[in-house]
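Provided herewith is a single structure, encoded as structure tokens, for subsequent inquiry.
With one protein chain held back, the other chains of the complex are shown just where they sit.
Take a look at chain A:
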Amino acid sequence: MLAAVSRVLSGVAQKPASRVLVASRHFANDATFEIKKCDLHRLEEGPPVTTVLTREDGLKYYRMMQTVRRMELKADQLYKQKIIRGFCHLCDGQEACCVGLEAGINPTDHLITAYRAHGFTFTRGLSVREILAELTGRRGGCAKGKGGSMHMYAKNFYGGNGIVGAQVPLGAGIALACKYNGKDEVCLTLYGDGAANQGQIFEAYNMAALWKLPCIFICENNRYGMGTSVERAAASTDYYKRGDFIPGLRVDGMDILCVREATKFAAAYCRSGKGPILMELQTYRYHGHSMSDPGVSYRTREEIQEVRSKSDPIMLLKDRMVNSNLASVEELKEIDVEVRKEIEDAAQFATADPEPPLEELGYHIYCNDPPFEVRGANQWIKFKSIS
């Protein structure tokens, strides 16, 4: 009866009334959930195995994950329409990682990752509009249309890096700055299972451990480095143990609550001055490595389907919330509708916004004062370079 009334009212677009009706249905304020125990390396105890999720947080995480999911799918669509060009690496399937990590840290903490960065760009505070406009290379984009998919930046979010593994020593450096500034901040330095075999990562491990830097190294293990499965690339697929002298924990990256608790644990560890810590997030990506990879030549469709049906992060959270009476299916559907509209509007903007003007081609090469001229493709083409 209640549901029918609320449906009628929402049909008449009396949003506030329907929400009041829905809200007056008694939802629990919070619920306690059991989460998977993390495998530990060089740690006596790990994150807790139970956690409390409030209704408010639950709705927030759901909305954020759904936004990331829809945004990535919209990017897929725009890429196929050739409105987005170049390279595009999507992170749908890995939403619990970006939202869960953000839930475990403060906005004043720092984060750096590789090229599968759209989700992190959103969770670190940029709007979908800015992200999609950057993907389409327009002036409304967060990097003024000059960076593209792999080069998005926000406050306390250092990108967005194209070269595999190169961001990890950078993250260790940011952690050094955190320690130096003494503001109790940590740096989350992310890399993938493919990058975990790069030499510079081990150099960063050594420096971080030697100088006890507040760096949380996070390996987002989605089982495939481009088209190579982890077994065929790594002598040891226990990525959380690869830090050797750095303690590590292996986390279920499809469960947002697991990720959140592990992140809180790791952040507390670093903030206490004990040095770096390593987290392996076991996650999965539905899309191929990038938009030019169909993603089915090195794994079966059945495998992808299985993960989607059994471990989808949004589905897991939704089931938890509905079953513990933290939210109703209708309410979550409403959020879906709102998110869809937000993404549509952002995509409209991203398609309609003009490209950056050609005069800006030479800007920001150096930091220079006063402005100077830069040669173009030959010595008679000159661009002004301002920074």
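Operating definition for what follows: a contact is a pair of C-beta atoms (placed from the backbone, for glycine too) under 8 Å apart; a residue touches a chain by one contact, two chains touch by 3 or more; residues count from 1.
Here, contacts and distances are computed from a predicted model.
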The complex's invisible chain, by UniProt name, from "Exostosin-2", "Gamma-secretase subunit APH-1", "3-methyl-2-oxobutanoate dehydrogenase (2-methylpropanoyl-transferring)" or "SAC3/GANP/THP3 conserved domain-containing protein": "3-methyl-2-oxobutanoate dehydrogenase (2-methylpropanoyl-transferring)"
Selected residue (touches chain absent from view) among A:G119, A:G194, A:P214 or A:P313: A:G194
Which residue of A:N206, A:T228, A:S324 or A:S385 touches the chain not shown here: A:T228
Absent-chain interface as seen on chain A, which is shown: 85-87, 148, 150-151, 162-165, 194-195, 197-200, 225-228, 232-234, 297-298, 358-359, 375-382
